[in-house]
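Apart from one protein chain that is not included, each protein chain of the complex appears where it belongs.
And now, chain A:
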Amino acid sequence: METLDIFEIYRRYCEIVSGFRDSGSKAQLIREALTELVESRRKTRHSITEEIHTLMTRLGNCLRCGDSSEFSRFYDFVFFICRENGQKSISVSRAINAWRLVLAGKFRLLNQWCNFVGSKSHRHNISEDTWKQVLAFSQIIRGKDDDLELQGYDPQDAWPILIDDFVEHIHKRVRINPKPVVDQDSLSSDMVRLLRLSKRK
């Protein structure tokens, strides 16, 4: 089998994916077509992370804008190329490395997210669906940097559990260290009682 470099693999990947998508084929068929592609990378000496980095540099401007379809296709490709031995999901450590690389500057809670996923003694691998939804999540909470309420996020939506847990985790930390509006602790308990009494009146 011929050995392809990462650029060629990416080019063919884009071809296959858009070709199948237009014809409305099943995910199954796409994957079969892609399996061969992944095999062709086997002999390279570089690590996945290095190769993604090279690819990113080359693609340069096309990827600058976070929600361009070009970027989202590249993002999906990263998941695809990170898979090992035809597995459907990728390991947590690999996913974190890749996220730190490709979402840098595009996901304002990237650091918290990676720490959370890494610390959580999260046994499960990252599935393709979760991977994709992380990009959607990063886009939806794009707002002011200090918005820890995560206003774009609706708990009623079908976010993957890992993301739900992450939001809960962020909220919990906000609750523990709230921005002090009135420093309750410094008020003596008598003052608090007085305040309550006056409110009741």
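We adopt the following convention: a contact is a pair of C-beta atoms (placed from the backbone, for glycine too) under 8 Å apart; a residue touches a chain by one contact, two chains touch by 3 or more; residues count from 1.
Keep this in mind: contacts and distances are computed from a predicted model.
For the chain that does not appear here, its UniProt entry gives the protein name "Cullin-1", which is one of "EF-hand domain-containing protein", "Cullin-1", "Vacuolar protein sorting-associated protein 9A" or "Ubiquitin-conjugating enzyme E2 C". If you put the hidden chain back, the residue from A:T57, A:N85, A:S119 or A:Q156 that touches it is A:Q156. Where chain A meets the missing chain, the touching residues are 26-28, 88-89, 127-130, 132-133, 136, 156-158, 160-161, 164.
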